[in-house]
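Of the protein chains in this complex, one is absent; all others appear in place.
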Amino acid sequence: MAEKIIMLALSPTMETGTIVKWHKKEGDDISSGDILCEVETDKATMDYESTTEGTLLKITSAAGSQVKVGEMIGIAGKPSEDISGLLKQAEPIVRKTETQKKVAGNEPVSDKLQNITPSEKEHAPYGVRASPLARQLALESGIDIQSIKGSGPGGRIIKQDVERVTAQGGQPETFTKEQFQQKIPLSDKRRIIAQRMTQSMISAPHFYLTIAVRMDYLVNSRNSLNSSIKSKITFNAFFIKLVAEALRKNPIVNSSWAEDFIIRHSSIDIGLAVAQKDGLITPVVRDCANKGIVAIDSELHDLVQRGREGRLSLQEYTEATFTISNLGSYGVRQFTAIINPPASAILAIGEIFDELSFSADGGYQKHHSMLMTLSCDHRVIDGAIAAQFAGDLKNMMENPITVLY
Amino acid sequence: MAVITVREALRQALEEEMDRDENVILMGEEVAEYSGAYKVSVNLLDKFGPERVIDTPISEEGFTGIGIGAAIAGMRPVVEWMTINFSLQAIDQIYNNAAKLLYMSGGQLKVPIVFRGPNGPAEYLASQHSQALQSIFCHCPGLKVMAPSSAYDAKGMLKAAIRDDNPVIFLESELMYSWKGEVPDREYLIPFGEADIKRNGSDVTLISFSKPVKLLLDAAVELAKEGISAEVIDLRTLKPLDEVTIFNSVKKTNRCVIVDEAWPFASVGSHIGYLVSSNCFDFLDAPVELVSSEDVPMPYNHRLELAVQPSIKKIIDTVKRVSYRS
Partner (left out) sequence: METAQVRQYSKEFLSGLMEKMLLIRRFEEKAAQMYGLQKIGGFCHLYIGQEASGVGSISAADLSRDFILTAYRDHGIALACGMKPGHLMAELFAKASGCSKGKGGSMHFFDSSLHFLGGNGIVGAHIPVATGVAFKIHLKKESGVVLCFFGDGAIHQGSFHESLNMAQIWKLPILYICENNQYGMGTDFRRVSAVTDFTVMGNSYGIKGKQTNGMDVLEVYNVVSGEIDRIRRESTPGFLEIRTYRYKGHSMSDPAKYRTRDELEAYREQDPLLLLKTKMLNDGHITEEQFEALDARIKKLCDDAVKFADKSDEPALQSIYDDVFA
């Protein structure tokens, strides 16, 4: 009996195939396993091996035709057979993926396969920390869970809290946010910092000016100095020394407001803000104008060390006539500081960063740069004076030879 | 009632079931002439002969599969793995044949077989011989899993396991073989899926199985001194799990601490934690807690190996935490 030769899926994802070439012609004998034709699938060109036997009576899809999986491409049978009936059957065989899957009966799907219907009960808002049981008990007792104080970890409302409120007749408890917060007792140091900073901010009218400094010379000088001596001089020692020189040129910046008069200090005593575990301290290097960098550095090293450990005596960290705060090592680019009384100015120093600048010939160079911001007490220092001081300091930093001017 | 060891209870269970049904055979490494590496099969060779108490070569995959083949052909083999650690050599047979032949054959092939041997941490055995592998077996559908904690349970449970028509993984414990307990003279069976409340309590539910049940009972005594009343549930059967007993207890106590000697990730304990959280959510007054072994291979050093495992102190600390008493 003649039968249709149908296009088969020659790759798992194939939906149509193009017949590239027939290996058999009409009238040829074919046996199962023979290559009938080559089919280009969505992936590759594959051999179509016959799954039928007999004579190839008719090729219904010539080379080049595109055929859907399941459609007839030819007819096989015995030489004399009548195939007119088959030829009329142009309709493709329906593939499983296109048919409606038949499932036995219309059975209820087992509970395990069904989604669980969400509870209709209204639960307490989930911003409140409460154990599920406490929520349930509060719901049953008609108590607003937000009115209950939690005694569990992090203020979690637990069973015994609900029971306590229930025992009190369900009266709401005063609910504050305090139960979620931790109270840290004030240390004396924290109290003093708070007082001094507030006092400074309220009484001294602050103004600020920021100036950019090319740091190439200072960076190079420090490198060459450090390569010639045993210890490593810090930038802070350079800053203190150069600030001292600038103050010498601008003595009004090295003064204090004393309500009825202004004190111009004879000694330049520079404090450096140092972070401690529980606060900060400002060790003071005295008489900086008359000390060299190496001396300043070694003194500073000792003071900072003992400052961090909290082993400074009172006179070692009070009465600075000027203060420096350097947050550059934290990656801070620029910031403003609060004046540390009795000084009238504080210098806030940012990080040293790379910057490109264009030269006259149109090329460009990389520079080390730094931003520093001076906070001034306007009662003592006016803008022009501050600017003059800042300009002098900038010049000295960029070209320390000017110290000699 | 006689007081006997767990070892003797298991031996009696084997002897009674072999007396009862001639299709029951015992096979494995050293089970016959040596009487078992842990002496569970003492005298069985003499009584039943080499046709029913069979020494095998050290070929875990082979004899595990042969046991399965004998089972589908009508025998009821008890296959002893010298320790559960060696079952890993045979895990393909357990997972792909014992557990699945019934399902794949559309219900045609039953596999009535018991695999038994010591599981869980022992002492001074280091990483390869001292581990709790119950999660592996509980993970695979088609296997039943049992783990007794006393001589009484061991006997009644092994007898039930041998009579069951399914593959049963029966987890013993090396350190428990010499534990003693009362066992009645009459015959009894402990059915699958029945947990045992080993101690009643009202404040917290403690759940475990096998050897750590003793830790739970000791911890419960200590907790009682501080006014915390702990209920101790011994699961006995890990699969199928007695969920009803667990949920009823947690709904009563509102707190749940699970103790499992296995590693914490994807363990029996962590699964029970999920079940309790999901089914008892509105009854929980504290998070469900799991006291497991540390997530490390077992060290040889004794101080370290004890530190790795659940302890009475760890259990008590955890109970206090969930009771808001720490």
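By written order: A and B. Residues from 1 in each chain.
Convention: contacts are C-beta pairs under 8 Å (C-beta built on N, C-alpha and C of every residue); 3 or more make two chains touch, one makes a residue touch a chain.
Not measured: the values here are computed from a predicted model.
Trainee: Quick one: jot down which shown chains the absent chain touches.
Mentor: Touch partners of the hidden chain, whole complex considered, are A, B.
Trainee: Looking at B:K110, B:K180, B:R199 or B:K251, which residue reaches the missing chain?
Mentor: Counting the whole complex, the residue in contact with the absent chain is B:K110.
Trainee: For the chain that got dropped from the picture, name the residues of chain B it touches.
Mentor: Those residues of chain B that touch the unshown chain are 25, 51-52, 54, 56-57, 59, 61-75, 92-93, 96-97, 101-112, 141-142, 144, 165-166.
Trainee: Footprint of the hidden chain on chain A, which residues?
Mentor: So the residues of chain A touching the unseen chain are 1, 6, 8-12, 32-33, 46-47, 51-52, 69-70, 93, 95-97, 101-105, 107, 109-110, 112-113.
To be clear about the criterion, only the chains that are shown with their structure count from here on.
Trainee: Report the inter-chain centroid distance for chain A and chain B in whole angstrom, where each centroid is the mean of the CA atoms.
Mentor: 48
Trainee: So in the complex, which bits of chain B are touching chain A?
Mentor: These residues of chain B touch chain A: 254, 281-286, 324.
Trainee: For a test of understanding, state which residues of chain A touch chain B in their complex under the given definition.
Mentor: 131-136, 151-153, 158-160
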